[in-house]
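Shown below is the structure under consideration.
All protein chains but one are shown in place.
Lettered A, B and C in written order, each chain numbered from 1.
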Amino acid sequence: MNRTILPLAAVLMVAGLVTFGLSQRPWAPRSDVAQPIPFSHRIHAGINKIPCQYCHEYARRSQTSGVPPVQRCVGCHGAALVGGLQPVTRPWMDHTQPPFEIRWNRVYTLPDFVRFTHRPHIAAGLACQTCHGPVQTMDRIEPVHEINMGFCLTCHTQRGVTTDCFACHF
Amino acid sequence: MAAAAERISGPTYADIDRGVRRIMEAPGLAYWAWVGFCFTLVAIGAALWTRQIYVGLGVTGLRQGPMWAMYITDFVFWVGIAHSGTLISAILYLFRTRWRTAVYRVAETMTLFAVMTAGLFPLIHVGRPWYAYFLLPYPNERSLQPDFRSPLVWDAFAVSTYLTISATFLFMGLIPDVANARDAAKGWRKMLYSVLALGWQGTDTQWQHWSMAYLLMAGLATPLVLSVHSVVSWDFAMGQLPGWHSTIFAPYFVAGAIFSGVAMVLTLLIPMRRLLHFEDLVTEWHIDSLAKVVLLTSLIVSYSYGVESFMVWYGKDPIEMMTFHERYFGPHGWVFWVCIFCNCVAPLVLFSPRVRRNTVLLFIITIFVNIGMWFERFMIIAVSQENAFNPSQWRLYSPSITEIMITVGSFAWFLGLFSLFARFMPIISMTELKEGIRWLREAVRDDYYPGLK
Amino acid sequence: MSEGFSRRSFLKLAATAGAAAAVPGCQPAARKLIPYVIPDENVIPGVPQFYATTCTECGAGCGVVARIREGRVIKLEGNPADPIGKGTICARGQATLQGVYNPDRLRNPMRRQGVGLKTISWDDADKLLNDALKAAAAKGKNRVAYLGPAHQGPTLQTIIGAWLAAYQSSRAIFYEAISETPARDAAEMCFGRRDLPVYHLDKAEVLISFGADFNETWRSPVELGRQYAEFRAPQTRRGKLSIGYAYYISPRLNVTAARCDEWIAAPPGAEAALALSVLNVILSQGWASPNAQVDVAGLKSFVASYDPASVSQQTGVPAKMIEAMGERFGKADGAVALAGGNDPATHAAAYVLNVVTGNLGRTMEFLDGMPPEAETRSNDVVAALDSMRNGEIDVLFVTETNPVFSMPAAWKAAEAIQKVPLVVWGGGVPNETGEQAHLLLPLHHPLEDWRDTFPRAGVHGLGQPVMQPVFWSRPLGDLLIASARESGVKNAAPWENSQDALRSAWMKLNPKAAAADAEGFWVNSLREGGYIEPAQQAQVKLNVAALKTSPASREIPKLVLAAYPHPFLYDGRGADKPWLQEIPEPVTQIVWDSWAEIHPETAAKYGISKDEVVEIRSSEGVIKTAAHISERVRKGVVSMPIGQGHTAMGRYANGVGANPFVLLKPGSQSIAVTIHPTQTRHELASPTYLNRQLGRSIVEAQTITDLASGVQPKEWREEEVPKPYEMYPDWQYPAHQWGMTIDANACTGCSACIAACYAENNVPFVGREDVINGRIMSWIRLERYYPEEKYEHQPLMFLAPMLCQQCHHAPCEPVCPVFAAYHTQEGLNGQIYNRCVGTRYCENNCPYKVRRFNWWEPEWPEPLNYQLNPDVTVRGAGVMEKCTFCVQRIRHAEITAMIEKRPVRDGEIVPACAQTCPTHAISFGDMNDKNGEMMKRRVAKNNQERTYRSLEALNAQPAVTYLRELYNEREKA
Partner (left out) sequence: MSGEIDVLGSFADEEMCVHGIEALRAVKIQPTRVFSPIPSEHINHALGYGRSRVRALVLTGGITGILTGFTLTIGTSMEWSLNAGGKPIVSLPPFIIIAFELMILFGGLSAALGFFLNSGLPQTDRLPGYSEHFSSDRFGVLVRCAETDRERVEGILKQAGAETVVREAA
C-alpha cells in the first residue's frame, strides 16, 4: 500500500509546490523597491495635501505623468537643498555629471508593447488612487494593484469604454 | 481432449514468448552505434533549432510567399505517418483482421513517435515558440482565449488529442506484454517492467475490463484518426490560397496518410524483421497484406490527384489554373513529377504477388513512397505558396541548411526513439499473437514461411 | 551606466521615463527614473513639438516641419505654409533623418597621420586650420579655396565669401554634378537672362518632356509632381472630358515616362533634334500662336533642316510620331515642353516651343528677383582644379560635395586635390573626398544648424536647428566666422555666429510695413518656416536672331551609355541612407545596387544574360556592374543609374554597385561604350518577382474615352467579379469605419509614401541579402506591373501604392489562432504584436501579401535608433507586422477629441503615407462619414466610374478603394 501512496504523494507534493510557487506570482510588481532618498508620499500628499498633479505635472497632457524635476523640490524646500542648480540641457559633448540628479527606482512598469497614456484617464476624471492605490497613506510607494491587462479590462468593461486591443497595443 | 488433436500444429505460446523475448535481449555494439548515430543527428538538429530560436527564423529559407514550406511539410508528413499505426491497431482491430496481430505494435509505436515528431514541428516553425501556449485555452486574468474559428486551434486540439489517445492506447496494449517481460527479466529491466506493468497479473477481472477499455479506445481512435488528418488538411483547405482551397483535401489527405504510413511500417518492418530475426512471427503473409494496403491507398491517392486537377480544369478559375500550371510545369514542377512517379506509378508493380513477397523490392518501393509522399506535401504546401494571388510577391523557395538538418534530425529522432523502443519493449504483441495463434499457425502451415519447426 | 553620464544616455532614460521606450522585442524597460533637474518649460515628455525648418536634400527648397520627441527629431513632414511642397515632401526629404542619425557620421575632428586617422580636439583642429590659412594668405592671393554644393543657402554663401576674403581669396566653387548651367546658357541665348523659368504643368493639356524627369529629380519634383497630377486629372477641356497628353523622350522608360502616354525611345543626344523637328512641324503647319510675337520667318529658316523625315532618319523616331507630337503641341490650349540633359540646344528648343505656341507666361514663366546663379560653371571648376594641380592652392575646404566621386574622370579631381597641402573636409559621413582630406571636421547636419534657402523669387525658407547635435560637431557657419576672425583682418566677418548672420540677412527681407517690428518678423518667420512674398512675372522676349547654336549633329554610336540620376540617390549623396537604398527604383524595382539596363536584343547581340556582371568600357574608364535586361530601354543603349559605386561614405554606401561618372566625359551623361559579359553572376536584389499581373485585377487602368463614355475596362481583367453573397449578417461599425481612397491616376511613383512609412512606423530595413530572400519589410510598396503583350490597350505601366487593405472580410483574421489578427470596432484590421505567436498563417492567407514577418531581431545601429517613433512598438523577431493606417495617429486624435468632448473631425487624422504624398493620391477618412473628403472622393464625378477594389473577386471587402489610373489611347504606330 505504501508503495502506491508514496509515489503519488511525491507527485502531489511537486504539483502543489509548483502551484504554490506560481500563485506567488513571481512576475508581479515588487513591493520592496527601495528609493535613494526617504521621500514620503504620506507627508506630501497625505498630511500636506499637495495635489498629485502639482508634482506629476504632465499627467493630464501627456502619456507620462512625469517625475517631478529637482527644481520642483527646491521650489518648496529652498535652494539651500542642493546649491547652485544648473540645467542639464547642456550640449551633447558635455560629458560631465549633471549637478544633482535623483535616480528613482521604478515601481510601476509596463511592457513596451502597451501604449498606455495618462491623458485620457485624467480627462475621464479618474482619481490617481484608482490605479496607484492610496498613495497618500504610503511612506514608500508600494504597488497596490498589479497593473496587468486584466486590471485594465475590468475597469474598462465596468465603465463601458473601449476594450479594443488596438486601444493599447499597436 | 478431442479438440486438441484437430489443432493445427505450429508455434506455441512458448515459441512466441521465446521469439519476442529474444528481441529484447541486451543489444550489441552495432545497435548502440546506430542509436548513437541517430541521437548525434538529433543533437545537431536541436543545436540548429536553438540557434533559430535565438536569432530568428531568418536562418531558414522561408520568405514572403513560401512562409510555411519545409517545417509544415515535415509536420504533415509525420502526422501522416502516424495514421497508419492507428489504422492497423484500431480500425483493423475492430474489423478483427487476422494479420494485424503481428504488426500492430510496430505500427502503433511508430504512431506514437511519429506524432511526437510531428508535434515538434509547429513549435519549430512558429516565430515565438515560447508563446505557443497561447493556442490552448487556459484561465487568464484578461479572459482572452484562442480563436476556435482558426484551423490552427483545431489542429492543436486534434494533434494533442491524438498524441494523448495514441500514447494511452499503446500503453494499454503494452501492459500485459510488459508484465510478461517482467516475469522473465532480471536486474534493472525487471524494475523498469515492474513499474510499467503496474502490477498486472492477468486475472479474470483485469482482462475483463482491459478488453472492454481496449475495445472502446479502438472505437474512439477510429474516428479520431480520420478527424486528425482531416483537420490537418483543413489547415490548407480553409486558406483561400489557390492550390489549397479545395474541398477534396480531407479524404485526399487521409488516404495519403494511410498510404505513407503503411509504407513506413513496411520500411521499418522489413529490415527489422531480418536484423532481429523474427521472420517466424511476422511472416510473408503479414508483409503481403500490408503491401496490398499500400497498393489500395496508392490507387486512392492517384485518383485524388486526378480529381483535384479535374476540378481545377472544370472550375476554370484563371488564378487556380495558373497555380496548377505552375505546379506541373513551373520552376518546381519536378516535385509534381516525382510525386507522380513515386506515389502513382511505382506502387503499381505491387499488383504482382511476387513483388509483394520480395522484401527487397518491396522495401525499395516503400522508400519511394516515403519520398513521394514527403514531396507531395511539399508540393501542396510550398509550391502553392510560391504562386499566390499577387504575382509581384511570388517567391521561389529553397530550404536552408537549418531546415534540412532539422528535417534530417526529425528522422533521426523518430528512428532513434523507435530503435530504443524496439529493443527494450515488446515490439510484437505477445498477447495478441497468442490470441490469434491459430492464424499464425495457418500462415506457417500454408507455407508463407517455411522456417519454424 | 553611472560613469560617463552623457546627454545621450540621459535622453534615452528620459524617454524611458516618458513613454515606454522603443526597445526591440519585449525586454523589460530600464528600471530607473531620472527626472530633469530643471525642466525645459517648452518640453512635455511624451508630447511632440513641431519646428518649421527647411529641407536641404536638394535645391528645390521645400519647407518642412520637424516632429520632436524628448529632444530627438523623429519625423519630417512638409510645411503646409510652403508654396513649393505645400505640406508634402519626397522620399529624399523623408530620409533626411537618416543623415542626422547616420551611424557612420564623423564623431570627432580627425587628422590624417600616415594611412590612419587620429582623433584630435577641436582646439587643435582650429589651430591647424587657421595656421594653414594664415600661411596661405601670407603667401599670396587666392591660395585658399572652398568647394561646396550649389544650394547651401544665400547666407552661408555670404559667410563663405567673407571667410575666403579674410584669407585673400575669392575661390568659392559651388559644384553640382548634375548641372543646371545648360538650361541657364539656353535662357541667356534665347532671352538674354540666366535665370530659370518656373513651370505650371497644370495649365497645360499637352506636355513634352525632352529627358526632364520632372517626377524624380528634375528641378522641383514635389511641386512638378503635384502639377503633373492635376494635368493628368480628368477634367472637361473644350467640352470634352480629357486628361493631359504627355510625351516623354528618353532612351530609358523611367517612372516619369511610365506615367506619360507615349514614351519615345530616342537615342541619347537626339532630344535637341527632336525638339527642333517638333518646332519645324509647328511652324510649317502654321500652328504658331499669333500672340507669341516672334519672328516666325527667322525661326522657320532656323529649323528648316529639321524636317521630320530627316530627323526621323537620324534618330530612328518615326516621322509620323514627330508630326503627331507637333500637331498635338501646336493645337493645344496650353502646352509645355521641358528639357533635361546637358545640351543647351535642347533647353533652347524647349523654350522656343513654349514661346511660339504662346505659352510663355502661361505654362512657363520668368520671374523677377530670381536668386542669382549659385552654381560655378564648369570652366571655373576646371580652372580651380588646374590651380590645385599647379600648387597654387594651399588650403582646400570641401563640404557637402564629393568631387572625387562625382566629377568626370577627365578632370582628374582626385589627383588635383592630392596636390593641395591641406585638404579640409567637413560634413557628416566621410565620403571619397573625405578619404583624401588631411583634416576631417564633423559639421552639424542641416537639421542641427541655422540656414536659409532661396529657391525662387518670393520664396525665402528659414531653417532653424530642430535638436541638439547628435555628435561633437560644429556648425559650418560658426566655424567659418570664427576662422575669419582669426585672420586678423578687421571686420572680416561682422557677425557673432551664423545665427546672427542669418538674422541680419533676414532683416533685409523685412517688408517696409513691418520694418518696425523686427523681432516679430523674425519670430513669425521662424514659426512659419520662412517668408513668402509675391513675385512679379518678368517681361521677356525671345531673341530669334541669337539662336545660333545648332546641336552638334552626332553620329549615334553603336552602343551608348545613358546615365541618369537615381531617383533617390541622385548624384550619390543619398547612398548612405538605408531607406533610400531599400526603396525600390520604381520601374526596375531594384534595391541596394546599380545596374546596366539593356534591351533583350542588345543583350543577345553581346551575349549577356540576366544578372550577369558586364564590363562597360568607355574612352574615360571602365566599370563592372550587373546587367538588367529589360524592354524598357532603347536598343543599343546601356542605361545606368548614377549614385552607387561608393568606395567610402559609410557601411550603407560603401561597395554597393558601380559609379558611371567614371565613364562620362565632362558635360555629358552619355558616351559611346563597349560592353563585355564576364560570365560571373551578381543577383540584382528586387522585392518584385513577376512583372505582369496575369490578367488579375490588382492594379487597374482605364482609357479616358472609356471613362467619358462610362465603359468599364474588361479586356485584361480575366476574373468575373461575382455578386457578393453573404451568409451572415454584416458587422456594423457604429463609431467609425476607417478607409482609404487611393487615386492610382495621381500616383507618380515617387515613393515618398514608402519612406514616410519607414520613418513613422519603425519599419526595419533589411539589406540586399534579405531583399533577395524575399524579406523586405516595407508596409507599403508600389505595386508595379508592366503591360502584357496579349492585350491591346494598356498604359505604359500599372502603378499603385499597395498597403494593407484592412479588409472587412479579412482572410488573415479568422485563421489566426490567438486573435493577434482581428478586426477592430472601427473597421481596422488589427495586428497585436505581443499576442502574435508567429504562425504566419495570416500572411499565407493574405491575397495582397502585405503582411511582413520579422525574420530577425530588427537592428538600427546607434544612433539610427534615436529616430524610432516612441508611439509605435518596435517589433521583435518572430512577429508579424503590417500597415495599421497609422493607428497611433488615429488613437491620438480620438483621445484628443474625447478630451475636448467632440467628434473626430474629418481630416484630423492623416496617416504618414497620405500626409507626404505630393499629389494627394492617398486620402484617409471615415467610411461612415459620407461628407468626408475621402468618401466624397469616391463618388465625385469622374471618380465614381473608375473606382475598383484590388482583387475584388475574392470578396475580401477591402477598406481601400482605388480609382483607376487613366491614360490616353495611343495612336497605333
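The rule we apply is simple: contacts are C-beta pairs under 8 Å (C-beta built on N, C-alpha and C of every residue); 3 or more make two chains touch, one makes a residue touch a chain.
Note that the structure is predicted; figures quoted are calculated from it, not measured.
When you scan B:A47, B:A184, B:I340 or B:I364 for touch with the missing chain, the hit is B:A184.
Note that of C:A810, C:C913 or C:V960, the residue touching the chain absent from this view is C:A810.
Annotation: of B:S89, B:T283 or B:T431, B:T431 touches the absent chain (contact as defined above).
For the chain left out of this panel, the touching residue among B:W49, B:F134, B:F169 or B:F411 is B:F169. Contact residues of chain B toward the unshown chain are 1, 3-4, 12-14, 17, 137, 143-150, 153-154, 157-158, 161, 164-165, 168-169, 171-172, 175-176, 179-180, 182-184, 198-214, 216-217, 220-221, 223-224, 227, 231, 430-431, 434-435.
The set of chain C residues touching the chain not shown comprises 728-731, 807-814, 816, 819, 821-825, 957.
Assume only the chains that are shown with their structure count from here on.
Across A-B and B-C, the chain pair carrying more C-beta contacts is B-C. Distance between chain A and chain C, defined via averaged C-alpha coordinates, is recorded as 46 Å. Put simply, the C-alpha centre of chain A and that of chain B have 53 angstrom between them. Across the assembly, chain B contributes residues 144 that each touch 2 or more other chains. Residues of chain A touching chain C in their complex: 58, 61-64, 66-71, 85-95, 97-106, 109-117, 119-120, 123, 162, 164-167, 169-170. Residues 148-151, 153 of chain A touch chain B in their complex.
Chain contact summary for the complex, chain C toward chain B: residues 687-696, 698, 718-719, 770, 773-776, 783-785, 811, 814-819, 822, 835-841, 843-845, 847-849, 852-857, 877-880, 951, 954.
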